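Just one protein chain is left out here, and the rest sit where they should.
In this document, chain identifiers A, B and C correspond to the written order of the chains, with residue numbering beginning at 1 in each.
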Amino acid sequence: MTVECAPLDNVVRPGETNGPSGIALTDRRFVGQVNLRVRGSGLTAAGHALGYALPMAANTTAGDATSRACWLGPDEWLIVCDDGKQAELIQQLSAALAIDPNAVTDVTDARAVLRIAGACARPVLAKGCTLDLHPRVFGADRVAQSLIARAQVMILPIEGGGYDLFVARSFAGYLWDWLLDAGAEYGIRVEG
Amino acid sequence: MRRYSFVQLLRNAVGLGDGWQQAWRSPEPKSSYDVVIVGGGGHGLATAYYLAKNHGVRNIAVLEKGWLGGGNTGRNTTVVRSNYLWDESAAIYEHSLKLWEGLTRDLNYNLMFSQRGLVMLAHTEHELNEASRRVHANRLNGIDAEIWSREQTLAFIPILNGSKDIRYPVIGSSIQKRAGIARHDAVAWGFARAADALGVDIIQNCEVTAIRRDGSRVVGLDTTRGAIDARKVGLVAAGHSSVLAGLAGFRLPIESHPLQAMVSEPIKPVLDTVVMSGTVHAYVSQSDKGELVMGAGIDAFNSYAQRGSLPILEEIASAMIELFPIVSRLKVLRSWGGIVDICPDASPIIGKTPVDGLYINCGWGTGGFKATPGSGWVLADTIANDRPHPLAAPFSLNRFSSGRLIDEHGAAAVAH
Amino acid sequence: MSQDFRLAQGGRIDREKPLRFLFDGHAYEGFAGDTLASAMLANGIHLVSRSFKYHRPRGIYGLGVEEPNALVETGIGAGIEPNARATTVELADGLIANSQNRWPSLRFDLGAVADLASPLLSAGFYYKTFMSPAGGWKIYEWLIRRAAGVGHAPELPDPDRYEHSYAHADVLVVGAGPAGLAAALAAGRAGARVMLVDDQVEPGGQLLNTPYAINGRPAPEWVAEATAELDRLPDVRRLARTLALGVYDHGYVACVERAIPVSQGRVRWRERLWRVRAKEIVVATGAIERAIIFDGNDRPGTMLASAARAYAVRYGVAAGQRAVVFANNDDAYRTALDLANAGVEVAAVVDLRHDLSGALPGMARERGLRVLAGHGIVGGRGRTRIKAVEAAPVDDPSNRQVIECDLLAVSGGWNPALHLYAHAGGKAAYDSGLAAFVPGAPAERMTIAGAAAGRFQLADCLADGARLGAEAARRAGFSAGPALVLDAPEPEPDSRIGPVASPSRGGKRFVDLHNDVTEADLRLAVTEGYRSVEHAKRYTTWGMGPDQGKTGNILGLNVLSDALGQPVPQVGTTTFRPPYHPVSFGALAGRETGDLVVPTRKTPMDSWHAEAGALFEPVGQWRRAKAYPKPGESLHAAADREVRAAREGVGLFDASTLGKIDMSGPGAETLIERVYCNNFASLKPGHARYGLMLGEDGMVKDDGVTARLGPDHFHMTTTTGGAAGVYVWIEDWLQTEWLDLEVFLTSVTEQWAVATLSGPKARQVLGPLTDVDLSAAAFPFMSFREGRVAGMPARIFRVSFSGDLSYEINVPARHGLALWQALMESGRPHGITPYGTEALHILRAEKGYIVVGHETDGTITPADLGMEAMVSKKKDFLGRRSLVRSGMSGPGRKHLVGLMTKDPARVLPMGAQILERPSEARPVPMIGHVTSSYHSPTMKRGIAMALVKNGRARMGDTVYLPLLDGPTVAAEVVKPVFYDPEGARRDG
Partner (left out) sequence: MLLIPCPYCGERAEGEFRYGGEAHFRRPDNHLEATDEAWADYLFMRKNPKGWHRERWMHLAGCRRWFYVVRHTITHKIATAYKVGDAHPDLPA
């Protein structure tokens, strides 16, 4: 088996910190991601394959223990799962959608996933993201695509406060640097 | 017209003069004119001036809906240059630059035309290649232009960030030494004063609300100050061209966008030339009063509001600091916006319209201040002779159906 | 070190915390809570600056952002800030301040000769002179520039940090005076998310500056309670030292927060730009006092009455020991009383009005103050500090009396601070009672409370705030909370305000202190026909200085009104523009400078390139390896070596940056047929084809290879720079025009890492690593296979941009680096050489392949490029209609050709222009230009591609290229394919 290289493997230094550690920053290295495009009758079929109905409301998610579907657009979802599980998901979805127009695309490697956790995660993101992440507006079942500084991201809240940030692989280094820089005010700690 | 001179100034200072007179009259509009120019910006006033001066037309009015020069003439960043890529553009801008060189004395009004040079920075190989293409073309068009090395560039602009370890290090530049800046307001006022002296009626607070036609011919205008008959009409209304064309019943390939500029607080001289950067995206000069005068790009959306949005100003500021780290602690004093009329090929439209006797000059977008005298000159000639001046011919409206566009997006990469 | 002018008691400064500071090298002391200005005044410093044009001595004039005079330089070295307002600089221990715009010293400034020459330097004088000799302007300008300007820019880069933050508010309240506090409380009690910003260190606004009472207790007590309550509300954010700079569309407000100054070490950040998106904005920015026009109204020691009073009440500083108050309104009497109460001797109140029947003048008289009704100030004495004023009856200006004083407190009434309202599109209306502009029709999402609305009674301010705060919360969706009960009785001022100008005896009467604009200047402008308020402004520069006319605008309008014989509202106003108060470049830029200015996109193999010592170049946001020079090797030599390797042996190139779009669905074929001008219907699964994309204008837009993965499934590649644009564009057509097509696009640019192996030995390198049959028969040119490479899942495309045998190997990005390493390893015996973009360009130029953006510039058609054969005659595609416009064909169009210089060693410069025959004439007709040019290691000579008018008809002709450095070079027009024209090698 060859060595797999996550986008930030050369960047992340666990234990690195730039102040009293209020925020934890982690590189999740690989997160299974399947881009699903489907409409009409395929929606139900996709729901069957996943074991739960696709979230139809904009900017919401649905899921179970194995995967979570994030609304990306009126006919588009990102199905997030553990790395390694995506092939199976793709197979199931493709099989279920055989007769419906669809696109099921493995995009696991297209994005890095950075996790920022801690009470100050929100003010850090607020330095570069125009979204209102106030818990009243952006609750646990929400997801949003937006920009953080100059990087496009998908923001997924995590349990216990904090966010998973999905960012195009080539921007990962930029976003990582940006987060470290923005978090310096509160102190940020890189976790392994 | 009483001539301005140092002696006059001195006499008035010591009380020997007989006082200053008004620079132009404010006459009531007459009921009819040979030529009416709509738009009292630099281009409109220059058109009127050259119609009177070069073509002997006497019965001319310039109608301005607000105050003279209150459009883009009064809110631009005053960059004057002629180093455009295509022959057609080079010819008209160079014609204009030559006029600039004698304009202060011609108008007897100090336009503070300052040929301090203009440096277009190159930060990438591609940019340098594009610059090379332009400079080669400029030279063969008789326009002074040079390619400068990184070292020459840095030596000429001491406050420029010379580090090689930045995102977009300066790798070279092109310079036009005869380029520079001028005092924007003075251009409107100087042309107005000189045109007025030749009998042109300059009528402010007079908005054109309708264009009257008899068949395919223009016969007059309705304005907020009454109806005015006209044998010929020139529309020179920059940001509002589409609106006026609409009144005359034809369409233009133009979109109006906000373009912003800003000035810093006045500081002692730090920058002796004009600097533009396409990649880092800003351009700047320092006015004689000491402010840094800056701009960059348009807001993407159509707008007739003379204001733009904050991100543009933030981008200018960050570009400025990238280029000139010492500006970081200086302060921005004021920002403002104008409405620019953008053509699909970033070149202007000058010439006849589908309506007989109606001529148009528009689409100068983000860069027409520099063309003020040249554009006035060729439009005056076009109106007087009812055929396109040779320098104007390539810029006709029908180039859009023929497909013979004059694509100056490259030369206008950063709006100015 | 003594603070001789510090009052024995009072003020909100902390007398326990002395702070030292330097002004012009002299050491002084102030207290925590001081501004630089209050500390200077406490030390009796009244001469602080020189004016812009005439270099007149100037002192502290105001209290805050309205300050027109007291501009100083603070800090040293890299920490210098020019043009800092002494009135807004918080005192910190060790603060260093210096005066500006004077030479050799503040007290003795040679520039002051300008003052003597002032009759020559009237408004706009420079437009009338300096015109001869022709060309003389260069010298005049040099002199003028050196005389102009105010402070000096720092000479070193800024060491400080600037933050940006976005914030969201249901209700944003600007100003924490009584109106703002009440508004924030009312909105906060309703449960709204409130943001309250105020530029002062402490909340309270005017309540700190004058002894008001609320609910029967000193107002500051209420301020403290209100603040405490706000701080307890969970959804209220209160920001001190935060100035709202500008209001933009849809409730977007920019505010800048200053850090708390520290004595030692660095602040964590110096300023933070808050970009607030507010559903509702309550503007409670108060009012700014204005001056009065009179002869010599700029002497140090002259200041706004409200400032003199605040220095006494808030800072415990006597701005003078013997004061004269000059008034045209009742509020000035509060100043007189407050000064007297603070222990300053009030020599007289000079009031332009005759009839002083209001309560406040009455109180002053009762207090025993001398009140000169119907009098104006007509002159004064003192050069660097006022010594006396001359007062005279308005009706008899020559009947002067001299009143000695060292402080002249001037109150010309108040101007509501309407700047933010104007930014939001509000149109002010003139209130002749206040002689001021007040808000007119409402602006979007905005209400205006308190003094900013022209409501100057404290009770009204509080009531306004409470009402508008609750209403704003309601509009934002919250129902009202507990009501605020606030009671603030105070004597009613007389609403009749007097004139803003005093009679003149011919002295200098300033309407704009900073820019030294006088009443006479404005009158001259009108005489000369600059009658529009905008012309008058620009001709005289009135209101264009660093203070933007905050104290002088109304004065000027009154002058214009008089000169034009028009009422003030008819004269109009100039436009308030952001920022409300100057803001640093640093704050606007935030962290978007230096390393973070623009993202640097990196490929999965980037770390390898970096370790290999690659020379990178920016391509859009990407960084790409340009070449891999060995130690001591030049870029050229490296590129040469890399090209040779890729031609003769094998090279490896990182092509990961190419745009990649996955297209699938039953309509995919039709879609591709429409977006490329060449045929794709005949493309079989497993095969790939080069596609050319045109804009609707018929011009070449992008190109790339597209492979058919399955009947309804394609993998499209685009240029690196075109990736985003092409994606958006195709989606546009799909989503808005071709709704009948069932196709899904998914961008997979980042999913795949791409390594291109090229050269005759490519097969030998790849062979051992893969299970795919690489034989030419099994895997021909322009086909693609899926398989494994070094154990990784891969898509291999047999395409070539170099003209030699070549495989583009795509693997999921996580494997990119491993793939690269495996190929390097496998290639080692064959001398595999990584090559960069420079070599790539040479390789493709040798083959005459175009690069969009080099051979095209948005004006080039397929026919121009010699690709008309590709263009389908049968199908419809985007841009097709445009190709048959009259200007798009026929003679005169430029064609892509090759150029070979007569001298093979000569490499033409990129962009060189082409002449039919050598000529010295200028302008001279050009027939084209060089689009790409390199030394070709393969051909061992210079080669170039060019676009030349009618180029294809000129094959074999000689053309001429005049170069910048002198020579005119001759070159032969040839076909634009220099290497392997038959294409045998790529098919090998």
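Just so we're on the same page, a residue touches a chain if its C-beta (ideal position, glycine included) is under 8 Å from a C-beta of that chain, and two chains touch if they have at least 3 such contacts.
Computed from a predicted structure; not experimentally measured.
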Contact set of the excluded chain (shown chains only): A, B, C
Sole contact to the chain not displayed, among C:Asp93, C:Asp249, C:Asp431 or C:Asp957: C:Asp249
Among A:Glu76, A:Asp141 or A:Glu191, the residue in touch with the chain that has been omitted: A:Glu76
Touch with the omitted chain, as defined above, among B:Leu252, B:Leu271, B:Leu333 or B:Ile360: B:Leu252
Among C:Glu155, C:Glu221, C:Glu696 or C:Asp771, the residue in touch with the chain that has been omitted: C:Glu696
Where the missing chain touches chain C, by residue: 248-252, 275, 277, 425, 444, 696-697, 728, 731-732, 735-737, 739, 876, 880-882, 885-886
Residues in chain A touching the chain absent from view: 58-59, 72-74, 76, 130-131, 144-147, 152
Contact set of chain B toward the excluded chain (per top definition): 240, 242-243, 251-256, 300-305, 309-311, 344, 400-402
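As a working rule, only the chains that are shown with their structure count from here on.
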Which of B-C and A-C has more C-beta pairs touching across its chains: B-C
Intercentroid distance (Cα basis), chain B paired with chain A, Å: 49
Centroid distance [mean C-alpha coordinates] between chain C and chain A, Å: 32
Set of chain A residues in contact with two or more other chains: none
Residues of chain C touching at least two other chains: 275, 592, 595, 598, 600
Contact footprint of chain C on chain B as seen in their complex: 4-6, 8-10, 12-14, 19-26, 66-68, 70, 74, 87, 90-91, 102, 104-105, 108-110, 112-115, 123-126, 128-137, 139-142, 146-147, 159, 166-168, 183, 185-186, 189-190, 204, 264-270, 280, 286, 288-290, 305, 307, 309-310, 313-318, 320-322, 325-336, 344, 399, 401-405, 407, 409-410
Residues on chain C engaged by chain A in the complex (per definition of touch): 163-168, 193, 268-269, 275, 277, 591-592, 595-596, 598-604, 607, 622, 657, 662, 664-666, 742, 744, 746-752, 790-792, 812-819, 822
Footprint of chain C on chain A - complex, ascending: 1-7, 10, 30, 35, 37, 75, 101-103, 105-111, 123, 126-130, 132, 134, 149-151, 168-171, 173-175, 177-178, 181-182, 185
